[in-house]
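Here's the structure we're looking at; comments come further down.
Heads up, one of the protein chains got dropped from this complex, but the rest are sitting where they should.
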Amino acid sequence: MKIDRALVTRVAELANLKLTDGELTHYEAQMAKILGYVEQLSGLEDKLGKDWRSDTAGSSTPERPDNVQPSMAVDAVMAQAPASSGSVFQVPRIIE
Amino acid sequence: MSSETSLTPWSPTAAGIAHDVRAGNIAITDVAEHYIKRTETLHKGLNTHLQFDGNDVRRQAKAQQARLKSESATMPLAGVPIVVKDNICVSGVRTTCASKILENYTATYDATVINRLRAAGAVFFGKANCDEFAMGSSNENSAYGPVKNPWDLARVPGGSSGGSAAAVAADLAPVALGSDTGGSIRQPAAFCGIVGLKTTYGRVSRYGLVAFGSSLDQIGPMTRTVEDSALVFDVLAGFDPHDSTSLANGAAESSKLIAKMQSGKPDLKGMRVGIAKEFFEEGLDASTAKVVEAAIDEIKKLGASIKTVSLPHIKYSVATYYILATAEASANLARFDGIRYGYRAKDKSLSLKDLYRTTRAEGFGREVKQRIMLGTFALSSGYYDAYYAKANRARAMIAEDYRKAFSEVDLLVSPTAPTSAFKIGEKSNDPLAMYLSDICTIPVNLAGIPAISIPCGFDGAGLPVGLQLMAPLMGEEKLLTGAYAYEHATQWHRQRHPKIG
Partner (left out) sequence: MSMPPSGTASVTQKSGSASGAKSGDGVLDRYEPVIGLEVHCQLKTKTKLFCSCSTKFGVLPNHNTCPICLGHPGVLPVLNKEAVDYAIRLALALDAEIHETSVFARKQYFYPDLPKGYQITQYDLPYCTDGKLKLSSGTVVRIMRIHMEEDAGKNVHGEASSYVDLNRAGIPLLEIVTHADLRNPEDAADYLKRLRSLVRHLDICDGNLEEGSFRCDVNISIRKRGVEKFGTRCEIKNLNSFKNIERAIRYEIIRQADILDHGGTVTQQTMQFDAASGKTSAMRSKEESHDYRYFPEPDLRPLKITKTRIDAVREGLAELPEAMAKRFQAQFGLSEYDATVLTADRDFAHFFEAVVRRVNGSVSHKIVANWVTSEFLRELNVREWDVANPPVTADMLGELLELLGREVVSGRIAKTIFEEMVEKGGTAGSIVQRDGLTQISDVGAIRAVVSQVLSESTTQIEQYLLGKDKLFGFFVGQVMKKCEGKMNPGLVNDTLKEMLNARRAGG
C-alpha cells in the first residue's frame, strides 16, 4: 500500500483537518510506518467464508416505546453554543 | 506514605470506608475532608486532576450523609470517594476528555455509571487527567500536561487512564473510574501497582462515556484491592436502556463471593490456569518476565493447574485494533466541530469549510489527529475491504482463539504489559512502539472478554509489575475470586511508594 502526499491530503480533506505542509509530511511518514505494520493482515487466511459479516449476529437491537420525554431546556442547549442568535446556532454562510 | 498507620484510623479501602460509615463509626463529611486535604496537597504535583472543587465535594458529602439514615441499606459505597476519568460525563461539571476542543464544555447530563454510583452513596472527587480522548498508553497525550507516576515522578503512569491510576496509587481516593479500549485501565493499573478491571463488553453501560472505539470501550473500576473492585463492579454492572449494546443479563453480585472467601484461606484448588505462549515471546522485558513467572509459581502453589495454550492469531491484534478502533473513533470524533459546543476557531472571517478544518486542527492534539487520519483512511472508498473488513475478520479469529482456549482452561494469565513504566518522553515520538506496548491487553478488547490487572511484584528498578488474568465472556466472578486468592496470599497491594504521603 503506497501512502503518498496525495492520499494523505485527501484523507485530511475527508476528516476536515487543516494541516500544514510540515504536518502532512509528518503524518505521511507515520501513516506509512503504521500501515506498513498493518500490512500483515493481508496475509491472514481465515475460514469464515466469503459471505461472513461481522454485523448480523446476536439478538435484536433494543427498542423503546414511542413516549415523549421532556427535551433539554433551550437555554441549556444554547448556553454551550460558541455562536448563536436567539435559539439557533450560528455558522458562516453556507454556500449551496 | 510508609504504612497504613499514617492514615486515619480506618482502612483506606472502599469496603472499609463504606463499612465504617454505615456502622456510624465515621461521618461521610469527615472522610471527605481527609481526602480533600490529601488531594489538594498532592494532585498538582502529579497532575492527576483536571477538575477538583473541594466545596462541591463537601456539598455531595453532606447530601450523602443526609441519605444515610433512611437509605443505608442501598448504599454499598456510602461515603466512598471516587475520582472520575475526564471522558465520563458528570452533569454540570466541565468534561474535557483532556482535549482543547472541549476545554469549555460542561456536561449536560450524568453518565449512567455516575447515576448508579451516586445512588450507591459515592462522593465524586473531581475529574482525572487522561490521554486525549482516551488515545494513548502513557498519559502524555493530554492537552493539559502529562501525569506523573507516584512510584517515580520521571515516569509515566500509563494510559490512557493515567490520572485515575496515579490518583489511586497516591491514595487521593480509594477508587477511580477509568475506561479501557485497548488496555487503558489495565496497563496504567500495572504501571502504578493497583487493581484495574475491564469488564465483559456490554456489562457496564457506555452511556455518558465519550466514545473512542464504540465496540471496544468499557468503563471500569481502578482500586487498591480486588474486593473494592468487586464492590464497585457490582454497582456498575447491569442492563441500561440508554445503551443498546449493554447486556440484558449483565447484573453482578461478585462481592458476595469475595465476602465468602474472607472467612477462610482462599486458594485456587481446581482452577485450571492457562498460559498463552504468545504473550511470553518477543518484546517482553526480562525483568518483568521474571516477576510474572514468580507470580505464576505462586498461583501453582495455591493449587491451580497450569497448562500451556496457544492463541495463534494474537499476533494480528495490534494491527487489527489500530484499524478498527481508529475507524470507529474517526466517526465518533466527527461531532467535534465547534458549532453546538466546545472550542471554535477564533477567526471570524473563516468560511464554513475553513471553520471546520481550523477548529478541528487547532482543537485536536497530534495523536488524535493521527488516529482520525488512520481511521478515515481505513473506511474510505477503495480501502474498506482491505482494511476495515479485513480487520473485522481477524477480530473474529482472535475471539475464536480465546473461545477455544477457554474450553480447556478457566483463566488465562499473562503480563499486563511487556515492561514496567517507561520514562516520560521515552516513547512519545514513536507511535508504533507505543502501540506495540499494548500487545498483551489489546486482544482482550477485541474478544470482548473480561480481564483484570493485579499487582504481582516489582521489577529490577523497583517499579510495579502487573499480572493480567483473563476469563471467558461473563466470567468476572471467576476473575475476581481468582485474583482475590492471589492477592490474599501475596499482599502486594499493601505496598506504597515511600515518597508519596
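So that you can tell them apart, the chains are marked A and B in the order they are listed, and the count of residues begins at 1 in each.
Here is the rule we use: contacts are C-beta pairs under 8 Å (C-beta built on N, C-alpha and C of every residue); 3 or more make two chains touch, one makes a residue touch a chain.
Model, not experiment: these values are computed from the prediction.
**Student:** In the whole complex, not just what's shown, which of B:Ala32, B:Leu77, B:Cys97 or B:Ala394 touches the removed chain?
**Tutor:** Answering carefully, the residue with contact to the hidden chain is B:Cys97.
**Student:** Write down which of B:Thr29, B:Ser72, B:Asn115 or B:Thr245 is the residue touching the left-out chain.
**Tutor:** Result: among the candidates, B:Thr245 touches the missing chain.
**Student:** Using the document's definition of touch, tell me which of B:Ala14, B:Val156 or B:Val210 contacts the absent chain.
**Tutor:** The one listed residue touching the chain not shown is B:Val210.
**Student:** Out of B:Tyr388, B:Phe406, B:Phe422 or B:Trp492, which residue would touch the omitted chain in the full complex?
**Tutor:** Answer from the full complex: B:Tyr388 touches the omitted chain.
**Student:** Going by the touch rule given at the top, which residues of chain A touch the chain that is not shown?
**Tutor:** Within chain A, the residues that touch the unshown chain are 14, 16, 54-69, 71-72, 74, 77-78, 85-96.
**Student:** Mind pulling the chain B residues that touch the left-out chain?
**Tutor:** Residues in contact with the chain left out: 87-89, 95, 97, 102, 105, 107-109, 111, 206-211, 214-215, 241-245, 327-328, 331, 334-337, 339-341, 352, 356, 376, 379-381, 384, 388.
Everything below uses one rule, namely that only the chains that are shown with their structure count from here on.
**Student:** Okay, in this complex, where on chain B does chain A touch?
**Tutor:** 104-106, 108, 241, 244, 248, 313, 315-316, 318-320, 322-323, 330, 334, 337-344, 350-358, 360-361, 364, 369-370, 372-374, 376-377, 380, 386-387, 390-397, 431-432, 435
**Student:** For chain A, which residues count as touching chain B in their complex?
**Tutor:** 1, 7-8, 10-12, 14-19, 23, 27, 30-31, 33-35, 37-38, 40-42, 44, 46, 48, 52, 54, 59, 61-62, 64, 72, 76, 79-83, 89, 91-95
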